[in-house]
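The next block holds one structure in the form of structure tokens; read it before the comments.
Shown here: the complex without one of its protein chains, the others still in place.
Chains: A, B and C, in written order; residue numbering restarts at 1 for each.
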Amino acid sequence: MSSIYGETFRISTYGESHGGGIGVVIDGCPPLIPMSEELIQIELDRRRPGQSEIVTPRNEADQCEILSGVFDGKTLGSPVSILVRNKDARPSSYEEMSQKYRPSHADYTYDAKYGTRNWQGGGRSSARETIGRVAAAAVAQEVLKNLYPKIEVVAYVKSVQGLEGSIDTDSITRAEVDANIVRSGDPKMVDPMIDLIKKIRGEGNSVGGIIECVIRNCPAGLGAPVFDRLEADLAKAMLSLPATKGFEIGSGFAGTMLTGLEHNDHFYMDGEQVRTKTNHSGGVQGGISNGENIIFRVAFKPTATVMKPQATVSKDHQDTELKGRGRHDACVLPRAVPIVEAMATLVLTDHALRQRALVGDSK
Amino acid sequence: MSSIYGETFRISTYGESHGGGIGVVIDGCPPLIPMSEELIQIELDRRRPGQSEIVTPRNEADQCEILSGVFDGKTLGSPVSILVRNKDARPSSYEEMSQKYRPSHADYTYDAKYGTRNWQGGGRSSARETIGRVAAAAVAQEVLKNLYPKIEVVAYVKSVQGLEGSIDTDSITRAEVDANIVRSGDPKMVDPMIDLIKKIRGEGNSVGGIIECVIRNCPAGLGAPVFDRLEADLAKAMLSLPATKGFEIGSGFAGTMLTGLEHNDHFYMDGEQVRTKTNHSGGVQGGISNGENIIFRVAFKPTATVMKPQATVSKDHQDTELKGRGRHDACVLPRAVPIVEAMATLVLTDHALRQRALVGDSK
Amino acid sequence: MSSIYGETFRISTYGESHGGGIGVVIDGCPPLIPMSEELIQIELDRRRPGQSEIVTPRNEADQCEILSGVFDGKTLGSPVSILVRNKDARPSSYEEMSQKYRPSHADYTYDAKYGTRNWQGGGRSSARETIGRVAAAAVAQEVLKNLYPKIEVVAYVKSVQGLEGSIDTDSITRAEVDANIVRSGDPKMVDPMIDLIKKIRGEGNSVGGIIECVIRNCPAGLGAPVFDRLEADLAKAMLSLPATKGFEIGSGFAGTMLTGLEHNDHFYMDGEQVRTKTNHSGGVQGGISNGENIIFRVAFKPTATVMKPQATVSKDHQDTELKGRGRHDACVLPRAVPIVEAMATLVLTDHALRQRALVGDSK
Partner (left out) sequence: MSSIYGETFRISTYGESHGGGIGVVIDGCPPLIPMSEELIQIELDRRRPGQSEIVTPRNEADQCEILSGVFDGKTLGSPVSILVRNKDARPSSYEEMSQKYRPSHADYTYDAKYGTRNWQGGGRSSARETIGRVAAAAVAQEVLKNLYPKIEVVAYVKSVQGLEGSIDTDSITRAEVDANIVRSGDPKMVDPMIDLIKKIRGEGNSVGGIIECVIRNCPAGLGAPVFDRLEADLAKAMLSLPATKGFEIGSGFAGTMLTGLEHNDHFYMDGEQVRTKTNHSGGVQGGISNGENIIFRVAFKPTATVMKPQATVSKDHQDTELKGRGRHDACVLPRAVPIVEAMATLVLTDHALRQRALVGDSK
């Protein structure tokens, strides 16, 4: 279903950018996992608007409320329902959009699919929708830690347009990433990236880039053959995010330039542990994690909302023009970092519980 | 589940490379669709080994048998079961592999996940597994044609290592692609690509590349918001194929170098039809098709099987060495072309039936 | 998943009897269906406590709020989220239950399954959970009417303990049923049933009975062979309700006393329509509706909460005694009638959309 994700840890999200609120219901959450609104709020605060001078000024506290599934500070095993109210609604800002399709937005395709749409601020296609994912992942994260205490999921901005950082995937931490407002993985690129985003925004324009994510200390054995390969589920999870246009794992597209002899990751014993000398595979072989770092990259296009007049068509099929309005991010990447981590966490948690169903705790 | 795909047109595949056979069961196939073993065989023949001098010489007729779900030349609405027997089994060729993990294959990860594996020829991780997908897609294709007679799904080899073709996505046909053994989309690149593959194979080495796929005449409205975006499901479908490392749609990774003003696809009226002047979106906006060509690319790594000794470890965790044996493709791309089309067809068919559930035939 | 139901019209419910609230998210709801809080409230009011002198006095307005998925009075096609707050919470009434297992309640089994439970008022096992189902069914009902305007789902109390009504399944209406507080289908049994329930309640005791449901004007062709037979899905839906112990369709258990010659429903032509002379099948043959009235019965055990001391054990595994407390229904049947209709409606709606996916609007 379009708003349900996961097989064993299954989340059902809902909500338009304007209306009662945004939320998620989690079915299949294990019991006795420590949980509170505070724990969830930490992650929501990492994605919320208005965090810094380079993101949208939309002022939403995005305060969550746990409606069910938690009792005495722990999960019950019953569905965990989390609600975030919409607060700063200004539907009048969007009235022109009710009649004209914003270029490279989802206005036209929603109308084509459903014959209707909530034109206030993007409705279901608004990036606000990702609140449900981040809230669910905040719960998933505790489930995952409970199973694999050492697992780490760290994403960061790898590049903004042509500005590319250099990152040590073995050591980078969330704290380091969150320490700068652009969430660059490379301290040297922080200022150039901020300058670029400000410049682009000043021009009423927008810019995209690449987010990279590393998962460390993932045990070997997560994932599955055939359709639900770990990289396939990660690809789906990432391409399900607004504004994404590409996904690659390990050597990715560049790997097509290597030969097999160059690309193959040779195994060796590192004490008791099977390791590979190189990691072109990106931590996944045959759809299953091999214990090495899982490393993938996601391409985000430049934000579709720009502050210039653009040619477009109206709902009643006339050529017309539309100038972008409303609050927006000139570059979505800083706020997308915790969302990429959230989706990776949901994929891992679902596969971890599936693996436990299959072989028990022994693995 | 790992070997089940689709929500409404749901396929369940099975089979190891050695053993009784490979097959698929399709649940949710509409009734009264013309169907026969001949129709399925056409697609199986496009993927089978031994087609030309540049692919694996493994000699499998891959003859299919319809076990159920078809009567008097049409589907019944009940599950369609299709079986392809394994014929040319030489398990003795693989005995060394029972003890040693082939680098960049799935031997180690299967053992890590399941505590066991069928080491004969790769077992479930063998590319032979894709027979089930291609057979299912041959049925899906007829379902899809029945709904949208003009839809076309055409894939082709875009590049082999550094050799990249130039293709007109508006006109390229399957017949043109199948007319050359490398399935290059660009006639000028056929000979260079064949030469490169032969040279690489002669060196006991292997090579990868990129397959591009275009879907033409897809109606606007297929896909869904949030998790099951059309591009997300395509990404999952493609990354679920053996040897894939990346997926991009429309502008893809290169799109991150553009600004929003450059990237946005302006709408205009082309007679009665809403069109876009550019197609950086790749035919999908907000997860839903917009009626433009859907264009995506898939990165395939070089084949892991090479004919040189490589360092590795044994099942009992000793450092050792293994030389590739068995029959293999030095470049999987020519045979992967129909498989990419098959997966795209399965994604589209599932979404087409989901759309019919949601809004009926009117769309 | 335990709190998700449906394949195409999929609902995800949540909520404990005490805590933030009870609700549901509907994924797969068709767009442009008229919808409002008022429409949902009509059905919620039919199930809410405090309606009459013979049901629990728990005072809950059960006012619903639509959080998403509806815009300008119609569904959007995106998830419809509905929330009902818990109001009249008195957790202190339940403290004894935190330590002692109520006989024939779910206290012990929840602890056995999860290692924890929300002991306030039954938590997730409270009949309050059915609010989510009724709210979802209020939406489903509009979807179903949109597809089949003449379809009718009418349930009623067939018997309370030994008091059994006589009902004309061809004509009984919801209005007739709702016209009496016991929701008897037979006006002559209203007073005897009310008297029995009052007498039983006065004794601190409780009583069960049978609810019958008739579905009229269901088109032939809904349902499916094998696992998802219409009667199988109805059986699951009904046995998923609290306090149910049995389900039968058509001739049911009594049909086992007939021979095949007596039981078979002969076909005949009624003008253009295929009809059966008898309806022992209960409107379903081979798992698929045949156009006759679908008639089934559901057995409800006497309410487990009684106002007498009963032997039981404590959470720390000591024999002990517990006297029922809290507000409860001495007979759940009057309030269960709209819930049975709700579950039947959800089953039909899901199958109706599945049928549309399979064969389009033509059927």
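To be clear about the criterion, contacts are C-beta pairs under 8 Å (C-beta built on N, C-alpha and C of every residue); 3 or more make two chains touch, one makes a residue touch a chain.
None of the values given here were measured: they were computed from a predicted structure.
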I'm checking contacts with the chain that's been left out. Which of C:Q41, C:T56, C:Q141 or C:T303 qualifies? C:T303
Chain B residues touching the chain left out here are 1-4, 10, 12-16, 19-23, 25, 27-28, 31-32, 65-69, 71, 74, 76-81, 83, 113-118, 123-124
Hidden partner interface residues of chain C, rising order: 1-5, 7, 13, 101, 103-106, 108-110, 112-115, 124-125, 129, 159, 161-162, 200, 205-210, 220-229, 231-240, 242, 244-253, 255-269, 272, 274, 276-277, 280-282, 284-291, 299-306, 308, 310-313, 317-319, 355, 358-359, 363
Absent-chain interface residues of chain A come out as 8, 28, 30-31, 77-78, 225, 353-354, 356-362
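Basically, only the chains that are shown with their structure count from here on.
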Could you please state the distance in Å, as a whole number, between where the Cα atoms of chain A are centred and where those of chain C are centred? 39
Which integer distance in Å separates the CA centroid of chain B from that of chain C? 45
Taking each chain's centre as the mean of its CA atoms, how far is chain A from chain B in angstrom? 26
Multi-partner residues of chain B (each touching 2 or more other chains): 225, 358-359
